[in-house]
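Below are the structure tokens for one structure; questions will follow.
Here the complex is missing one protein chain, while the rest keep their positions.
Here the chain labels run A and B in written order, and each chain numbers its own residues starting at 1.
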Amino acid sequence: MSVEQAQAQEQQASTIRLRWGRGLAWLALFVLLIILAGGLLRNQQGAVSVGERIPEFTLTTFDGQTLRSADLRGKVLVINFWASWCKPCEQEAADLEAAWRFYQPRGDVLFLGIAYVDTEPEARAYLEKFGITYPNGPDLGTRISQAFRIRGVPETYIVDREGTLQFVQIGPFRSLSQIKSAIDPLLQP
Amino acid sequence: MITELGYGTLAITFFLALYGIGAAIWGVQKRKPEWVESARNAMLLTFPLLTISCASMIYLLVNGNYEVEYVSSVTSNSMPLYLRITALWGGQAGSLLFWSWLMSAFASAVTLRNWQRDREFLPWVIVVSLVTLGFFLGLTLFVENPFDRLWLLPNGIAVKSFFAREGAIPFYQSDGKGLNPLLRHPGMIVHPPMLYLGFVSFVIPFAFAIAALITNRTDDRWIQITRRWSLVAWLFLSLGLILGARWAYDVLGWGGYWGWDPVEIAAFMPWLTGTAFLHSVMIQEKRGMLKHWNMILIILTYNLVIFGTFLTRSGVLSSVHSFAQSAIGPLFFVYIGASSALSLGLLLHRWQDLKTDLHMTSVLSREALFLLNNLLFMGILVICFWGVIFPLLSEIITGQKVTVGPPFYERATAPLFAALLLLMGIAPLAAWRHSTLQTLGKAVWKPTLVSLLAPLTAVLLGVRNLAALIGFWLAAFVACVTLYEYGRAAIARSRTHGESLPLAFWNLVGRNRRRYGGYIIHLGVVLMAIGILGIELFQKETQATLARGEELRLGPYTMRFESLAVFDTADGRNVARAVVSVYKNGRFVGELYPRRDYYYESQQPMTIPGVRSTMEDDFYVLLVDWQPISSAGATFKVYQNPLVNWLWLGGFVFILGTLIAAWPESEKSPAIARAKRQAPLGAEAS
Partner (left out) sequence: MGTQSDLRWLLLIGIFLSIGLWGGAGTALAQTPDPRQITDDQVNAIAKHLYCPVCENVPLDVCGTQACEQWRQLIRQKLAEGWSEAQIRQYFVEQYGDRVLATPPPRGINWLAYLVPPVAILLGAWILVRAFRGRKHPPSPSTLPQSEHLPPEVVKQIEQELRER
């Protein structure tokens, strides 16, 4: 093999290396940008929005009952995220309970309370304090709140019979009538 | 009127920046230097214009013009004058304006330099600087406008807008919400401007690098020009980081100075690449190697600066430092994507032109050790970057958040930091080009022997922690090598020049500021390392609830809870202030006043520690909780932070060293340059 051949070969090898290096550099940049875009998208998205189907979840209540959202189709769901350490939650607690008592006899409206980042003793004490009777359970592993992408508590999501989100309340409800006016339109046949 | 003035000048500057970009490119394309000159004038004008804009904002802040939304969100009647001024950078919109102003200062300054020898860089430096400035101005103008006013719509809803809305009336408030209490600390007042200064001044070296790439002038000229710019940028960035640490220690009330918070890391990452850059440019200057690598480093630094700003402002990460989320996230993303892709593309396009025939001649040469130092800095960067990015990735893939907290970073970076210290000791003793184990060993053994005294003393004092012993040895080793270098050179100089030793030392530092300033920086790092080892490895803490008169013990300290008072202050705070007596080894050493301030306006509490600080250790008391009614009992969290003062002392020395290194050299230029000026010789020394 002549010196020139060897040189040519070396030249070729370095070109190939260079091409690989370039490819890798672009790939790395691309992957990083994708990750950033994904994070940003998730962040910009905000909570699940009206008109979307709600994410499926399973709630194990403080009484040990297991509720699957898929099994609750055909009922209007009022999903309330709350916490015992959250002061604004206390403002709406009595109204929510009153609304539940109002709709409970109908049988086609179900209220669900989900305790976000709460400790069990404190959550139970809160339920007792406000005399709340609808099913409540902890958000195990903060999975439900992450699926709904909630920003804080309280937030309430009202879902129609088909499982489509129809109403979102960020922050506490101000009155019983406000809750009713959000639920009633979904009850018309 | 003032609002219009501020907004108007802001808008004019934005369009001026656009004009400058266009004129510079047009001038290059059509070979019309007068257009480039016009672009240069446009860039020069950005600073005075933005100064007017910033001054108007400050006027509004000081004057309490609460109809301006930004003013009402960061100031209040009870705030003193200096806080109203510094509220300029206390919120998202204002700090963007402030950022732009600082950027324009550097952009204007760079137009004033003598461009005679590097005319071809000028248009591209203008383009890069003005694109950066224009982007931030655009954000300020169209997305986060600090001059937006509040309007009351007929239906009673207040909206934010600069121009009058139909049927809306201006909404005048009598008081504002006030500045975030965490930002009312002197450290926090100075910390953001320093960081921003560091950020914006790194734009200039980047602009020159890009200009060099575009014009294909691949010699070392851009590095020579930007050497001092980079040092200044690095100075501000270091100062910003140190002040931030001090602020965290004084205000955040967790007993530490650095929490590996994503936003802290965001500011730390450009510092890492900047530090690597400062070291590796020396190889290019001395040996003409690593042209690719230096380009990569400065491109990384610039993009990390933008990335850091993005992380802080886009709300993509939640963190103590984050501004509230806003629409600027996607815009930042587009900008980062474009700037990183363009600079990478440009670099790859010029890859072959940057090739040099030079190679490493020895694994132990100083350039090889510098490269190893770069590898370590990049290693730390990768860990930091990945730690910040990973939660995003995990959330995208699994839908679940994870925390990447301090233990991750500490365990991963500690060995790399230790290796860096070791290199810091060896590299100054290695020769350029060629070093062998023998020559290096000959230089190293004396300082090594002396430095072993440090861990030995520590063992005698009862330290059994292996990590601490290694750390102390490394610190002592670097200190010995550095002092040995100083001593050797000073003695040599005093012999050859017949100067007294102190005079020889003084002249030595004065003659080669970069080198000996650099060594002072190394000494600063040693001091900081001692402080960090102390607090990280030997911090003690305890927490207890005490009734009045009860005592608590921690190490050699005894603390007695004397009294507690809760009162309101004139500036809108509710203060709970405890008085505790501190005894060390049974001897009374003073009273401390840990307190908790509650800000009514912003409904935020703030925990201010009581600290007794000595070189040996800090006694750091936090008031965690108290009984509101009887004020009889209170809960205290108490830390003993050994050696932490060395960290601040080291920071001081560090900054001093950087100042020396960055200080302009004496007017007398080297003989070789003088000779060249007299008779142009053509060939350039490498």
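A few points about this structure:
Keep this in mind: contacts are C-beta pairs under 8 Å (C-beta built on N, C-alpha and C of every residue); 3 or more make two chains touch, one makes a residue touch a chain.
Keep in mind that what you see is a predicted model, and the values were worked out from it rather than measured.
Screening B:S78, B:Q224, B:T545 or B:S602 against the full complex identifies B:T545 as the residue touching the chain left out. In the complete complex, the residue from B:H185, B:R493, B:H522 or B:R595 that touches the missing chain is B:R493.
Taking the complete complex into account, B:A414 is the one of B:L354, B:A414 or B:V566 that touches the chain left out. Considering the full assembly, B:R515 is the residue among B:R515, B:K584 or B:R612 that touches the omitted chain. In the complete complex, the residue from A:Q11, A:Q104 or A:T119 that touches the missing chain is A:T119.
Where chain B meets the missing chain, the touching residues are 253-255, 259, 261-262, 318-320, 357-361, 363, 368, 371-372, 375, 378-379, 382-383, 386-387, 390, 393-394, 397-398, 400-408, 410-412, 414-415, 418-419, 464-468, 470, 493, 496-497, 507, 511-512, 515, 536-537, 539, 541-545, 605, 607, 635, 637, 670-672, 675, 681, 683, 685-686.
Where chain A meets the omitted chain, the residues involved are 83-85, 117-122, 138, 140-143, 146.
Rule of thumb we're sticking to: only the chains that are shown with their structure count from here on.
Chain A and chain B have Cα centroids lying 37 Å from one another.
Interface of chain B with chain A (complex): residues 314-317, 325, 329-330, 333, 336-337, 340-341, 344, 348, 351, 389, 392-393, 395-396, 399-401. Considering their complex, residues 18, 22, 25-26, 29, 32-33, 35-40, 42-44, 141-143, 146-147 of chain A touch chain B.
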